[in-house]
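The structure appears below as structure tokens.
Of the protein chains in this complex, all but one are displayed in their positions.
Let's turn to chain A:
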Amino acid sequence: MSDTDLQNEAIKVDTEKGNFSYPENYEFDAGVGLTEDTVKYISDVKKEDDWVREFRLKALEIFKKKPMPTNWATKDLETIDFDKIRYYLSKGQQPSRTWDEVPDDVKETFERLGIPEQERKFLAGVEAQFDSEAAYSRMKEDLEKEGVIFVGSSEGLQKYPEIFRPYFGKVIPASDNKFAALNSATFSGGSFIYVPKGVKLKQPLQAYFRINAENFGQFERTLIIADEGAELTYMEGCTAPKFETSTLHSAVVELVALKGAKIQYITVQNWSDNVFNLVTKRGMADEDAEVKWIDCNIGSRLTMKYPGVVLKGQRARGEVLSIALANDGQHQDTGAKMMHLADNTTSNIISKSISIGKGQSTYRGQVHMPKHLKNCKNNTECDALLINTNSRTDTYPAITTRGQHNTVQHEASVSKVSAEQIFYMMQRGLSEAEAMSLAVNGFVNDLMKAFPMEYSVELKRLIDMEMEGSVG
């Protein structure tokens, strides 16, 4: 085996864990392709109010008009055939409050992925989505008493319109981009969370997203509102089995952190390598509020995701920490956006990427400090690790600065695993594959430290497991 092959072996990511599926028997199926009827069908099934139906239909118009982002995006986007996708599939279940009520195949799916086990261990609440709809949703009772709401977005729309509606589609309007419009027209599933004034959740809330059906598009919609002084951590995980044909995941996630609130949103996704993962995520931070995105992208064929924070109030703070691993045949096109709109706002972006074989990782960023702002700061660091001689990485930040006493700094570097390091570790008895695996872990290690402890352990285990799977 050549050095290159060995290196390839060493860090080949294993997506096998999620690679299983169950026979498809759905009660509701909007069919293949996207028309007004598809949208109306979804709205009917969900018994939505007129304003939601109109919101969807208007978004469909925008989707049809908007061009694909082709002037800079990868050509691979053009292979998506919107007429061959199924936009809504559900078993017609209401989200169960107890694990026993969950349909057996769905239950088994999540048990294989370890969801209830995690809940018992350290979660404050969990929601599990199977294709289009939430299958299971539960939250600790004491939190319910404090007024915390954690339900699927459909349930949120029905039961809490007075909280939901004022913020829905405000952080990310349907016209934001073609895929935000697509989601706005066809959204289903996702989470709605409201944390009342001053309530600080000590344990994280978690959602799990699972694509089971072939040729399917998952369009979950999440809205999280942290009222004044509230704090929460939300974690999401995603998997899909490997199908011959591609699958589309196009979520919209809106975060609203009111005065002094803190939201931390953690994503670990391990999609199989035929999923197009085109997601719009943005948070709004009011005065003294903080929005922090922690984003780990491991699988998928193409990920395009640039979590952003609109720093709307004085002293607001935004942060994006991200890790991307692009294996052969994958493109992780990720990054961050920081829009400074008030004085004394600060933001921080740290991005680490690893490219293996012909895998391509791209950082695309935007930092914007418009007119007459004072004392704003941004710091951006991008580090890329290239494993093979023909691995590829790109960095395209865009920084606009105006105003007084604002400072922006951006730094990026590209490196490879040091041959000396590998040699040293092999001398101490590690195989080349293990050494490589250790080096890659070392590269992301300082970022992992920024994660909440429980999650950092889980993520490390996930990376380790995937690395180990290919050793020997």
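The rule is short, and it goes like this: a residue touches a chain if its C-beta (ideal position, glycine included) is under 8 Å from a C-beta of that chain, and two chains touch if they have at least 3 such contacts; residues count from 1.
In this section, contacts and distances are computed from a predicted model.
Chemist: Assuming one chain is omitted from the figure, identify its UniProt name from "Fe-S cluster assembly protein SufD", "Thioether cross-link-forming SCIFF peptide maturase", "Carbohydrate ABC transporter permease" or "Putative Zn-dependent peptidase".
Modeler: Answer from the UniProt record of the missing subunit chain: "Fe-S cluster assembly protein SufD".
Chemist: I'm checking contacts with the chain that's been left out. Which of A:Asn19, A:Thr35, A:Gln94 or A:Thr400 qualifies?
Modeler: Hidden-chain contact among the options goes to A:Thr400.
Chemist: Given that one chain is not shown, which residue among A:Leu57, A:Ile80 or A:Val414 touches it?
Modeler: The missing chain is touched by A:Val414.
Chemist: Touching the hidden chain in the full complex, which residues of chain A are there? Just list them.
Modeler: These residues of chain A touch the chain that is not shown: 71-72, 371-372, 384, 386-416.
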